[in-house]
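Every protein chain except one is present and positioned as in the full complex.
Per-chain residue numbering starts at 1, and chain names A, B and C are given in the order in which the chains are listed.
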């Protein structure tokens, strides 16, 4: 997963802070990925690789900037408007989250905690006004992906995505529903490769001074699926 | 369950047709139910009692008729705008449906059929432009009610009803989802007495010349829950 | 404008009632219009021609009837789901409405009245659960069409229609807004021939026992455009 930083010098700044946090950093030269400038790459204790970069070419048409219309071509299919976030599985999620907070200025917006043991089962992190830009979920194996999420405009479009999923016999995981965590409205489905994808709408508008929201493990069902208030076995699987 | 007919003489007309169809009819004098005129009462083979009546008093405020606003007081709670339909369980649902079609001018809009045995598992009937005004669902016992349904304005309000249900710990059955049958958008919940209620939006606009829609028993899941494509055990229970 | 009746013998029935009401009736043989059975044709005092027919061929694909999906192909463009109604201009609108009520069993759902003179400026008629199937609007010349209206699913789709209209430089008349009359949510635009079209959503669900709603002429603005509470000159023009 990659994050675009504001300017090239930020790459050096964050590389230094990652090193200070004891994280190994690789520098990937510009052009290794077509259209992308030099990259700073690191791995988290949960076995996930992240890239930071400052430059990426726009598409040929690019966004409209001069008297721009609401869209150039109407959104199609499920009407995803952008990538939203990833949820990643692994063992030591606190260690992974710590890097994002200490070296990269993310905030923990919410967490799911087993208060008896003090163990954190889920940690949700934001570097924007989104309720999460990345999440880490406890799991016995490292390096797994729970899902990749794409942004929809509204609950209306979540319902429309559900119609598309049923009409074309796409494998549904769960939804349309709402998350307790983030308050986002959501539907999950599996693509033909078996990867879980989410289309997601809403979620509160996060500011860094918002108090951290905490969910007790015994409310995990409501935390994840606010309407069903229960997890299902299928949702507990991860992508390889 | 009751239906209001257009004028008092229709009660005699329908009473005669019910008798012609071999259905016993009771006449209930005006006022037995406060504010309601005389009623024609009959029972279906599935053990459900129905009333027809032509007169019912309006509430004191009544509907606004002079330069009426969009509403007098904003809809509250789940924002139900009116009663929509009932689904009723019993053994010989074909016999019950036959009465509605032959004596009362209802149309069968959809049916769920076990093609191997020819048995009808569900019959959906309309006397309006609604996709159903009453439904009969096969069940080993007569006289049961599966659910009572209330009309919402939109999918937005179905989502809002879901929020209400979770926020106030109302017992959720299933939803928000869509029906294959009727195409309606829906959420089911149980009231404190254990009765299943539905809040329901949309559904196609039915005309009597629409071809009857037929669902095969093996697609019952999709017919009932278009997104989940499966029935759950809880939904198979009935109200007593 | 044409209306489909339930069965062929209804054509004779309505022809007789039209004749009884003093309305001249032409019988158009089947096939004059491809795929359409015989037609009963009459003209209103406001100079509008109407056809009644009982038979019309379905399109080759027809509607899905066996385990039908929510749609075969996703609605496109403004996502109109069906024709909704016409509004027609002329001088003696009461005489035209009278035919629909007395000979064709329509109900007057709403009217716009100049109480001082007793003159009706607008009459809205329904033969279904729709708030109107046809409307007559007072105008100094007969035989004019104010607009043709197409049904959308929701306010969301009215907003989407507005995006389409602006994005493709379609000539907007007014909207998105709501009507006081019918409570429908609406946007009007002109097609390249200069005809006013409406895409329309909602409106209350009409039953024949609903009290007639009456708007005073001095509230015509609110009656027509519930939000703006004023008519604009452009909207007062009619199609030729």
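Operating definition for what follows: a residue touches a chain if its C-beta (ideal position, glycine included) is under 8 Å from a C-beta of that chain, and two chains touch if they have at least 3 such contacts.
Computed from a prediction, not measured in an experiment: that's the story for all the values here.
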Partner chains on view for the chain not depicted: A, B, C
Residue, one of A:48, A:147, A:160 or A:222, that touches the chain absent here: A:222
Residue, one of A:90, A:122, A:138 or A:180, that touches the chain absent here: A:180
Touch with the omitted chain, as defined above, among C:146, C:178 or C:196: C:178
Option touching the unshown chain, where C:165, C:181 or C:238 are the choices: C:165
Residues belonging to chain A that touch the chain removed from view: 4, 6, 58, 62-70, 82, 128-130, 151, 153-156, 178, 180, 183, 202, 205, 207-216, 219, 222-223, 226
Interface with the unshown chain - residue positions in chain B: 69-71, 74, 154, 156, 163-164, 166-167
For chain C, residues in touch with the removed chain: 155-156, 159, 162-163, 165-166, 172, 175-178, 185, 222, 226-229
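Quick note on the criterion: only the chains that are shown with their structure count from here on.
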Of all other chains, the one whose Cα centre sits farthest from chain B: A
Geometric centre distance via CA averages, chain B-chain A, whole Å: 43
Separation of mean Cα positions, chain C and chain B [Å, integer]: 29
Centre-of-Cα separation between chain C and chain A, whole angstrom: 49
Touching two or more other chains - residues of chain C: 69-70, 154, 156
